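All protein chains of the complex are present and in place, except for one that has been dropped.
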Amino acid sequence: MTGAATMTETAVTITVDGQPVEVAEGSTIHAACVQAGIDTPTLCWAENLTPVNVCRVCVVELEGSRALVPSCSRPAEEGMVVQTDTPRVRHSRRMVLEFLGSGVDLSQAEDLHDWMEAYGADPDRYSDEEHPVERVDEPVKVQDELYIRDYSKCVLCYKCVEACGDDAQHTFAIAVAGRGFDARISTEFDVTLPDSACVYCGNCVGVCPTGALQFKTEYDLREVGEWRPEDQTVTRTVCSYCGVGCNLELHVQDERIVKVTSPSDHSVTSGHLCIKGRFGWQYVHGE
Amino acid sequence: MFGAGGGTSSYAEVEEADVVLLWGSNAREAHPIFFHHVLKGLGNGSRMYAIDPRRTSSAKFADRWLGLSVGTDIALANAMGREIISAGLHNPEFIAHATEGFEAYAAHVESCTLDWAEEQTGVPAEAIREMAHAYATADKAQILWTLGITEHHNAVDNVVSLCNLALLTGHVGRWGSGLCPLRGQNNVQGGGDMGAIPNKFPGFQDVDDDAVRAKFEAAWGVELNGVPGKHLTLMFEAMEAGELRACYVIGENPADSEANIGHARKLLAGLDILVVQDIFMTRTAEMADVVLPASVAWAESEGTVTSSERRVQRVRPAVPPPGQARHDIDIIGELARRLGADWGHPSAEELWDEMRALSPMHTGMSWERLDASGGIQWPCPAEDHPGSEFLHGWLWADDLDGRDPAPFSIVHHAGPPEELTDEFPLRLTTGRALDSYNTGVQSGGYASPIRYGDAIDVNPADAAELGIADGERVLVSSPRGSVEMDVRVQPDIPAGLTFTTFHFPELVDTNVLTNDEWDPRSGTSEFKAASIRISKLEPEPAPA
Partner (left out) sequence: MTDIYLGADRATDAEAAAVDEALRDRGVDAVVQPETERLYTSGRSRRLERRHYLLPALHALQNAVGWISPGGINYVAEVLGVPPAEAFGVATFYDLFRTEPPDHDGDTFHVCVDAACQIAGYDDLVASVRASGGHVHLGSCLGQCERAPALFVQGTGGRPDYVPADAEPFELPQAGDPSLRLLRRIGVADPESLESYRAHGGYEALQRAGEMGADAVLEAVAASGLSGRGGAAFPTGVKWRAVAAETGRPKHVVANCDESEPGTFKDRIVMEHDPFAVIESMTIAGLATGAQNGWIYIRGEYPLATARLQGAIDAARAAGLLGPDAAGTGHDFDIAIWRGAGAYICGEETALFNSLEGFRGEPRNKPPFPTTHGLFGEPTAINNPETLLNVLDIILDGPDDYRTRGTERSPGTKLLCLSGQVGRPGLYEVPFGTTLGELLELAGGVAGTGEFQAVLMGGAAGSFVGPDSLDLPLTLEDTRAAGTTLGSGVVMAFDSSVDMTDVVVRIAEFFRDESCGQCVPCRVGAVRQHETLVQMQKRGSLSPSRRALIDEMAEVMVDASICGLGHTAASAVRSALSLGLIASAPS
């Protein structure tokens, strides 16, 4: 039986960089860009999370709009004319990447490196020896054996908060606290994770784009210089615990599982797992 | 009652349901990712009732928690049925079209008034009435359950009492409405699909059906036994009777997991031969004459598993098996060869193809399709069939697709056989914790920061009366034995009830306490209702 009611979808046509693109009503400009094959940088956007449009790296020029608009969240409307590669767009994207790099450690935000190069972002130009700029510089929080938090790498994309909160896990162990440049992802009163509401589903780690949240296995390997993504295989399989049927991606290096993720397009998980699926694999290696 | 055993609905349907009855299920901890779908539904505005003796972490998300007494589910369901009928909220068109036995059911539940149910269950009549009305008047409604329904001596009666409600209201056989048992193990559904049930061939085909048997005999070239086999509980009875002397256990740890465990261990130890095929040296394996080291099914082997929404999905090897461990297919093939039947060395895909040629509900699931997709839901009778999001659409078809109408069942309320006594005045029920699993052989392998071990949850009033404090070590006794445990004083559990998990048998042998009364139809034991007492430990003698 296939009974899911399929709504009759209305299509809208917009122009992206001079090219007409037809998308379903309700789709975003970003979706139209993807459909048109126009590569668009994103940071705070993920397909399994509600867009928060805070990083502003995906901005585009929309005819009739005074400011640039975030493509990740702005719905496409019939007749919109969008430019994705104007000097204004390039400038804003470059500055956003520069601003981020000037304040936090992006060394493990691998997805951003090509974009920074493409837009000529130079995060170092804000400071000189006499006048160092303010950066987020905090010790790594290692509070248990499952994952670590390194807020000197955090770009405040809100993804972890969304995954912990009402986009998936509904545990609400973390939120944004403080204001402005001092805003941080935090538990209440910065209590340790074991003292917080955290249930260690690792869904925050799963969505983190910069390595600010990292599985302990990955962190330990990186610490000794043994994290080698190029030597890793990724195998899709099904979790061994309860009967829900969550798909797992086993990341294996040197015949050992080093990380577990889930495909965000899987109908069962939408990319999210529980503590057992995420961390309960050690027994495979007889430990 | 409807044929093949499986949840009628897809997970996605609960996201659109208007009313959800979460009955005897702590899905928040036992099925966390399914619960994400429930949460999406709540976000979309669905109203949830949690029916559970404990105010579980799942129940805390509910609009209403109905804390019924352990083992009074049928009283509650029958009273709902009566209320729905007497308020005229049943679906007469659907009942006339798709069911039979309504009059008898209506007559049977006539005496199950709200006041009677309040007396039996401890839940205020008003709440039962409100839930009954909400369920009956919803456009889409789901009943979800887990072991709180099935780990009872009358498990099947419990299930059909819920099915009656769906038949009464037409909440089955269409998108958004259904009945979903959540499976506890990653392939308990697939095991059933594949015929690992005493009376079924793959695809839920009856072994005592001559035509079915002839089909399998023709395919396999052997004569097949048409007498249904024994389920686990019957096997233990047969051991006790001396009729069953050899046991081949694959991937199961009955020496820790059976109710009234002391008795079960004695029976296993008395076997002539015990063969265990497992990836761990479990307590059962330690008792075995022969241990066959197996590979990890989901990370070291090719194959499939089936989920609670009947979704057949591929498992794939990511790492090689350690040491002498071998794939299950190899071990069984090799065993067959030693027993004189050379099956060659079939691949998982070849075995799958053989199976789907014989099981109509799997026929359309080619290995290629399974590989390419995020899984296919049975029944999938042909390769151009997309699979089935929900079951029993025939109930709404003009001629019922030529099938017999679905029968109402008459089920009687019968509380737990083990009544509370002065000697054992507290009720013990068992269940899972989020970070652990069954007897802990898998989940014990990682360092969970939220693990607290097997403690016994006690209501603050009971704790005060017993003079015991949070964290205190106590002696817990049932008619079958005693164990020492730590106390967790928990306001979320009603007075008179206690709760523990069973994940750490090496620390706390919980199943020493549980009752091995079982349901003759499902073979499931009464893990959910034992009677116990809690006593303070004698103080340690002062050091000399």
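Lettered A and B in written order, each chain numbered from 1.
We adopt the following convention: a contact is a pair of C-beta atoms (placed from the backbone, for glycine too) under 8 Å apart; a residue touches a chain by one contact, two chains touch by 3 or more.
What you are looking at is a predicted structure, and each value in this text was computed from that prediction instead of being measured.
Only one of the listed residues, B:67, B:184, B:364 or B:431, touches the absent chain: B:67.
Of A:17, A:166 or A:249, it is A:166 that touches the chain left out of the display.
Summary of contacts with the chain left out: across B:124, B:262 or B:386, the touching residue is B:124.
Touching residues on chain A toward the chain that is not drawn are 53-57, 59, 67-68, 70, 73-74, 88, 91-92, 95-96, 99-100, 102-103, 125-126, 130-131, 133-134, 155-156, 165-166, 170-183, 186-189, 191, 195-197.
Panel shows chain B; residues 28, 39, 42-43, 45, 47-48, 55, 57, 59-68, 121-124, 127, 494-495 of it touch the chain omitted from the view.
Keep this in mind: only the chains that are shown with their structure count from here on.
If you average the Cα atoms of chain A and of chain B, the two centres end up 37 Å apart.
If you check the complex, the residues on chain B that touch chain A are 11-12, 30-34, 36, 39, 43, 61, 174-175, 182-189, 279-280, 296-300, 305-309, 311, 313-320, 322, 374-375, 386-391, 393, 434-437, 441-450. Per the touch definition, chain A reaches chain B in the complex via residues 1-5, 143-146, 166, 168-170, 193-194, 198-201, 233, 235-248, 250, 252, 255-257, 263, 265-270, 272-277, 279-287.
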